[in-house]
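Apart from one protein chain that is not included, each protein chain of the complex appears where it belongs.
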Amino acid sequence: MSAIRSKMKMRGVAICLVAALVLLGAGSLWAAPQPKAGGEIKVRLNTDITSVDPLASPAMVNAVVLNHVFEPLLAYTTNLKIVPVVAQSWEASKDYKTYTFHLIKGKKFHNGAELTSEDVKFSVERMMNPKTCARAKLFTGVAKVEAVDKYTVRILMKKSSPGFPNSLAYVAPVMAIMCKAEVEKQGGQITHPVGTGPFKFMEWKPDRHVILEKFAGYKGQSGARDGMGGERVAYLDKVTFLPISEESVAVMALVNKEVDLVHSFPQKYMKKYKSDYSKQGMVVQEVAGLVWVGAHFGVTRPVVDNLKFRQACAYALSIKSMAKAAFMGYATINPSAIATANQYYTPYFKEWYAPDMAKAKQLLKESGYKGQEVVVDTTKKYSYMYRMAVAVHAQLKALGVNAKLNVIDWPVLLKKHLKGQSQIHTFGAAPMPDPALAYAYLKRNKFMEVYPEAEKLRQEAMATADFKVRQKIFEKIHKICIEQVPWVISCNYNYLNAFRDYVHGYQVLSTGMPRLWGVWLSK
Amino acid sequence: MLKYILKRIIYLIPTIGMVAVMVFLLIHMIPGDPALVMLGNDATPQDVEALRDALGLNQPLYQQFFLWVGRVLTGDFGVSIHSKVPVLTSIADRFPVTLSLTTLALVFSLIVSIPSGVLAAVKHNTKSDYMFMLGTILGVSVPGFWLGLLCLLVFSVQLGWFPSTGFVAIWENFWEGLRYLLLPAVTLGLFMAAVVARMVRSSMLEVLRLEYVTHARAKGLSEWKVINKHALKNAFAPALTTIGIQYGMLLGGAVITETVFSLPGLGKYLVVAINMRDYPVVQGCILFIALVYVLINLVVDLLYGFFDPRIEYK
Partner (left out) sequence: MFLKRLLKNKIGLIGVIVIGLNIAVALAAPLLATHDPLTINLEAQAVPPSAQHWFGTDEYGRDIYSRVIYGSRISLYICLLSVVLATVGGVATGAAAGYFGGLVDNVIMRCMDALMSFPAILLAIAILAALGPNLYNVIIALGVVYVPRFARIVRSSVLSLKEKEFVEASRAMGNGNIYIIFRHILPNCTAPLIVQATASLAYAILAESSLGFLGLGAPPPAPSWGNILSDARNFMMENPMMTVFPGVAITLAVLGFNLLGDALRDVLDPRLK
């Protein structure tokens, strides 16, 4: 079956343009104001952090805070390229079995100690240990870490691992380089984190606040800020993170100036923002994120194991209305697992079915579907998954499928997701800068078992670092997805960040991580 | 006296034992898997199984129970699966918030209920008595958390008199802390105020009918003295039981109030833990609140004897 072209406007580009215009406009309006040092910013956290140990939990919220305290060896730029942070430079051997890092000389921890290769060795070994790191499996390929000299570290891999730098640049948890002496002093249980970041940790009162302060002795990269790369200049004296779990309370607090920045502004308040808040000194920035959301088919489950049935669904489900239902339109339509912001993204990944009910009904008839019940699992924990499931359910009903919406607890849904036990479920997948890892999601719904060619391609991508080769492989996998319909991916949702107009230099990132260096206040 | 107190405490032991069994069993019927929640949405089944093993969730239930009870007895409520922080430490961090909220709610409700209840009894069957009855019946009918939401909308959003988020502890800065606690305490205490007020009114009515009060009146004592010295003390004993029960209810209600007002107390901690399926935290919080509740009832029982001379310590 040939791929069907559907014309979709590239909303991502439009958004970037708008953001650029906003920034330009803002710049000329204030006549390129000089950054002003000092002041305190109050930032809303979606929930309280669970730990001050950067490796203890993969919770995004921990990374939001600790990303300012700790620094990794490598990190992603805006386009998900990998650049050094704690290292001055780094190189891989030809066979991708040895990585060498040359550290920045004279870089200081918050306790005054200089960062050396011993700290890096200790930290990477901490990342490899499942007892100390929530994502230790990212480091199972590491054979050995060597401190070559005071400023050089070598990581030896068990086999060729071109994708390994992604592990060091992982978003959450932030793969922090920690002070060896300090961790040992605190007996392994981190209570007062000491990093090299532009802000130092002061205090965490559970459910109340986390306070960071400017680290005067910071030394890091030079060059323009780009994603997590480039220079990290702290203008703010103090950063206070306030956990506010209720969206409406967060909006209320921003309106009342009890917080200055809400890094995940709810979509449902955008109407009110456009009509009222935008005139009251509030600014919202929007950018396409990396989380990809859609409906997954459990390809070994009854009814949906039928390819014609899945194709019928692909024709019946409008990915646009799925996105509209889930995110009120604040999403970037993208039927692939590769985010529009990803460097691997090409226009080919826009290819998908154009909604066509007649064809859908025809295919449904051909599939031999006899009105069996098809369960659409979802959860209320993430309301966008629920809203998308509602849209999927309604469209399947319109197709003539005896669909049933089944709202279950998040842990139960997750279990079914991991084991491929759901006929259809809606899901938002974690940001995966490396598409080879993103396509590993197809192992969960058992598609890779049913269709091993796709897994073979994925393994090929894992085994090479050649950008062009990988890009071609990913396009092939997307082609298979179009033909075989293991899922119907709808979009990447957009991050909406809201702040008061006296906050300058803030820029939304596609990882959804707020970045407070380079940010200053004019109040 | 001491013997009586001891006897009461010993009497509590089987109850507390039952409470422990119930708390333990309830939590283990939870659907869903904490290991999964902990690892986040890109965990592999192998990781999850490994973590279940590490957390001891794969042991037989009875072994888990005895281990748990043994540890609880030594003051070890376990460690949060999610944050790795000892549960008792977290409870100690948050209970002061809940305690200050419920105490303020108690103070508010007593300040409102006792005088109004006495007044209504004295002015029995007058217009003000009817207004009082109407007020109290509304008080027990309005859902406190809804009232809280409305207060938040009016006083925080529209008028900006009170903060809508954040928290300052009342023991760190009393007046600033009061701004954060006043609305929650009033909405939490309203139900109790209404219940206690009706209780005070009806027991006052009973006492006022009794002979010795009539006698005291006949002796020419001022009405104020009669009420204060004779009637109120005797009317207070039955009201005390109500206050005890209601204070326990405040602990329960605090769970909802803290959620409405985003207060960093034990109740909010519990609700978050339930959503996270954090077994040790849920167990610890519920057990702790139940123990506090049992303790309050014990104190009330003992105080009851103090206020009601008819009860002898046997």
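Each chain gets a letter, A and B, in the order it is written, and its residues are counted from 1.
Methods note: a contact is a pair of C-beta atoms (placed from the backbone, for glycine too) under 8 Å apart; a residue touches a chain by one contact, two chains touch by 3 or more.
These numbers were taken from a predicted model, which means no experiment stands behind them.
Enquirer: Among B:22, B:67 or B:107, which one touches the chain that has been omitted from the display?
Expert: Answer from the full complex: B:22 touches the omitted chain.
Enquirer: Among B:103, B:202 or B:241, which residue is in touch with the absent chain?
Expert: Of these options, the touching residue for the absent chain is B:202.
Enquirer: For the chain left out of this view, which of A:114, A:305, A:356 or A:409 touches it?
Expert: Answering carefully, the residue with contact to the hidden chain is A:409.
Enquirer: Touching the hidden chain in the full complex, which residues of chain B are there? Just list them.
Expert: 14-16, 18-19, 22-23, 25-32, 137-138, 140-143, 145-147, 149-150, 152-153, 157, 202, 248-253, 255-256, 259-260, 270-271, 274-275, 282, 286, 289-290, 293-294, 297
Enquirer: Which positions on chain A touch the chain that was left off?
Expert: 246-248, 251-252, 255, 266, 268-269, 271-272, 321, 324-325, 328, 380, 386-387, 390-391, 394, 407, 409
The criterion applied here is as follows: only the chains that are shown with their structure count from here on.
Enquirer: Can you give the whole-Å distance between the Cα centres of chain A and chain B?
Expert: 41
Enquirer: Name, in rising order, each residue of chain B that touches chain A in their complex.
Expert: 31-34, 36-45, 47-48, 50, 80, 82-85, 90, 93-94, 152, 156-157, 160, 163-167, 262, 264, 268-269, 272, 275, 277
Enquirer: Going by the contact rule set out above, which residues of chain A touch chain B in the complex?
Expert: Going by the criterion above, the answer is residues 47-48, 50-51, 53, 56-59, 130, 134, 137, 189, 205-209, 242, 244-246, 249-250, 252-253, 255-256, 258-259, 381, 409-412, 414-415, 417-419, 427-430.
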